[in-house]
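Yeah, one chain of the complex is gone here, protein chain that is, but the others are all in their spots.
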Amino acid sequence: MEMGERLNFWILGGDPRQQALAEALAGDGHEVHTYALEETPGESLEGIWEAHCVVLPLPAAQGENLNAPLCAREVPLAEVLDPLLPGQLVCAGMVSPFLREQAESRGLHLEDYFAREELAVANAVPSSEGAIQIAMEELPITLHGARVLVIGAGRLGKVLCQQLMGLGAQVAVAARKYADLAWIQVRGGRAVRSDRLAGALEDYDLILNTVPAPLLDRAALETLRPGGLVIDLASKPGGVDFDAARELGVKVIWALSLPGKVAPVTAGRAIQTAIYNLLTELGV
Amino acid sequence: MEMGERLNFWILGGDPRQQALAEALAGDGHEVHTYALEETPGESLEGIWEAHCVVLPLPAAQGENLNAPLCAREVPLAEVLDPLLPGQLVCAGMVSPFLREQAESRGLHLEDYFAREELAVANAVPSSEGAIQIAMEELPITLHGARVLVIGAGRLGKVLCQQLMGLGAQVAVAARKYADLAWIQVRGGRAVRSDRLAGALEDYDLILNTVPAPLLDRAALETLRPGGLVIDLASKPGGVDFDAARELGVKVIWALSLPGKVAPVTAGRAIQTAIYNLLTELGV
Amino acid sequence: MEMGERLNFWILGGDPRQQALAEALAGDGHEVHTYALEETPGESLEGIWEAHCVVLPLPAAQGENLNAPLCAREVPLAEVLDPLLPGQLVCAGMVSPFLREQAESRGLHLEDYFAREELAVANAVPSSEGAIQIAMEELPITLHGARVLVIGAGRLGKVLCQQLMGLGAQVAVAARKYADLAWIQVRGGRAVRSDRLAGALEDYDLILNTVPAPLLDRAALETLRPGGLVIDLASKPGGVDFDAARELGVKVIWALSLPGKVAPVTAGRAIQTAIYNLLTELGV
Partner (left out) sequence: MEMGERLNFWILGGDPRQQALAEALAGDGHEVHTYALEETPGESLEGIWEAHCVVLPLPAAQGENLNAPLCAREVPLAEVLDPLLPGQLVCAGMVSPFLREQAESRGLHLEDYFAREELAVANAVPSSEGAIQIAMEELPITLHGARVLVIGAGRLGKVLCQQLMGLGAQVAVAARKYADLAWIQVRGGRAVRSDRLAGALEDYDLILNTVPAPLLDRAALETLRPGGLVIDLASKPGGVDFDAARELGVKVIWALSLPGKVAPVTAGRAIQTAIYNLLTELGV
């Protein structure tokens, strides 16, 4: 993709992130068509075979349908894939096995932009701000001066540490690897070994977990200070024993998929960047 | 006031800030009595004449009554001032002429902790975080990377600039004085002359006003970008022409008295510090 | 002074700051003449009566002469003031009584740009960086992680705190006023009361003094840790008992007039801004 080149994009389905993506692409001078993104009577796929890039949302599919939450009716994936030509480029987020199979059987060139590292990095920012917003809403103290523990030094842990310190919080970060612990100190945080967390939790007003492993089990939760807040940002099983938390009266908020919820425009622009990079790599 | 000395405090009326203050004083080892702070059947003022310091809330009075929002019944100021001895120290916030008169007629030593500069500085932090929380809730973009204009380089303007930059926003600050403009640059912000604001507002995703002067008039509001958000933090008349904003479809949020709302515990601790400083100065 | 207007400047005498000033003014499109700034054979003051602004250096005079360190011969003030017309504007730095008298007797309009607050603010940055450079050269540890005490919360103390924290130092700031102590905490530093410094100095690897008062007396110096470094940035009497320091083997560096030494170009541009502001205020 060359700077200034005008490409033809079709945005199929999606939520406000895809709306922001469509707007940002148009703002860059590209030709943009949408389908099943909003409730648009009489819209058609006429001409989609001329698209340089067909964009499916994040996630791309719900079962056998396109993920199209802003559109009243159900849109089968087949409906939008059938008009495409073999070899045509489809960029989709979180590609499911069913979608991959459907794309392959039609000879489409399918790429998963959600697998790109730079999108994961960019998404850590709205995730971090979403968590900070929740903490501000829930806590009776300011984050400035608050004692905060971030569990995990991955992408989200790093951005949380940066933004919380930027607000003036006293931030500790728990990690396993020695190199991560060294980085935490370089960044100005207090480095805590994950395997020494038990019994060290009473110092914190706020605990933000980013690790999908059962680190905050009953024994750990028992040591929390009264009024301490836990926000679990870890995917799938989460990192908190929610039953124990309920019994102990520990307030835990499980917050997932924050980028699309708290900052869809920023999240949409991050998808745009990932797609641009993909097109550049493919020589489109 | 010497470190480690145990004093006798009476906390009369108030909101969660005063609850936090009472807890913090007790946590420091002082003897703490409360009255009209919560719904406590059968409470009395017995012994209040032994208080080293009687604390009234912020603001201290509602007309002729004590400001006691957590207490169901109305409590006349006279009820709590009558038992005090001449010369006894009463620390109150935002002292009204009526309260001053009542205190003087009883020969009480009345001090207004809200007039202390260090409390105003400390309160700028919860005000700033309250504004940031609102911005996070309202905007579809992250503050990281957002173009933000802070109007005013006073205490609140300074803290907003610091915390917004800490989150990664691109911050400009509008001020009148050359020295303030120099400070803004030293702090890493973009300095904008207040008298050149007109026509320069379209660059910003978010405008935070801290100046109680009509800077954001119709002409200024007309130049805002679509989707731009204005949060007015200025007291009394505010700084925005709200009628014009409504007609132009500009979203304006007028946010006042944030410290007690968003971070009562932090705000209560700030009152504690101001009272400690006062007692030290008075040689109590 | 209007944006884009071309003015006529004469730069008389001075050091590399004045050279940078001349260059910056010319870079903005102004007509710039220099005299006694460099060793320029055959230079004359012909036409100086047409100058919108005659600029004398910082300090402007050495006794009865122009301060002209880059020029081999002595240049009496009278030599450069005589050709000026009554009412003509002369901007000078640190005006001495003799210079003021000479200007008044000729009916000149004399302004002292060094008295401007915004210049003092801007100069705090090169002073801070000069101090940081010295600390880096002298200490066998990094400033990142170093325990640093800044004495004084004025302009220089504020900028030192900001830049040292930016490098990752653990910064404490000593101040007298409660409001200053509150600001230090808002900025993320540790606030220390000046009157409790004695005996509290052993915690620091580096002490930067900005207060021209004898705070670092023998008793204080005796409590310094071995290898601890003191940099005294306070003008005139300084803040350190140098005799006691020598006897105790405490390393003290007295660093003055840093802006012109460590960053003459930045310092020259700061003078430019101050002069521009002055001209704007005067309606030139």
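By letter and in written order, the chains are A, B and C; residue numbering begins at 1 in each of them.
Just so we're on the same page, a residue touches a chain if its C-beta (ideal position, glycine included) is under 8 Å from a C-beta of that chain, and two chains touch if they have at least 3 such contacts.
Here the structure is a predicted model, which is why all the values come from computation and not from measurement.
All shown chains touched by the missing chain in the whole complex, by label: A, B, C. Interface note for the absent chain: among C:34, C:67 or C:163, the touching residue is C:163.
Only one of the listed residues, A:132, A:159 or A:173, touches the absent chain: A:159. When the full complex is taken into account, the listed residue touching the unshown chain is C:20, out of C:20, C:224 or C:274. From the options A:182, A:198 or A:219, the residue with contact to the chain not on display is A:182. Across the interface with the omitted chain, chain C contributes residues 16, 20, 125-126, 129, 132-133, 136-137, 139-145, 162-163, 165-168, 262-266. By the touch definition given at the top, chain A reaches the unshown chain through residues 116-122, 124-125, 159, 162, 177-179, 181-183, 185-187, 273, 277. Summarising the interface, chain B meets the missing chain with residues 144-145, 168, 185-186, 188.
As a working rule, only the chains that are shown with their structure count from here on.
Comparing the contact residues of chain A and chain B by number shows a mostly shared set, over half of all numbers used being common to the two copies. In whole angstrom, the spacing between the mean C-alpha positions of chain A and chain C is 49.
In chain B, the residues touching two or more other chains are 125, 162.
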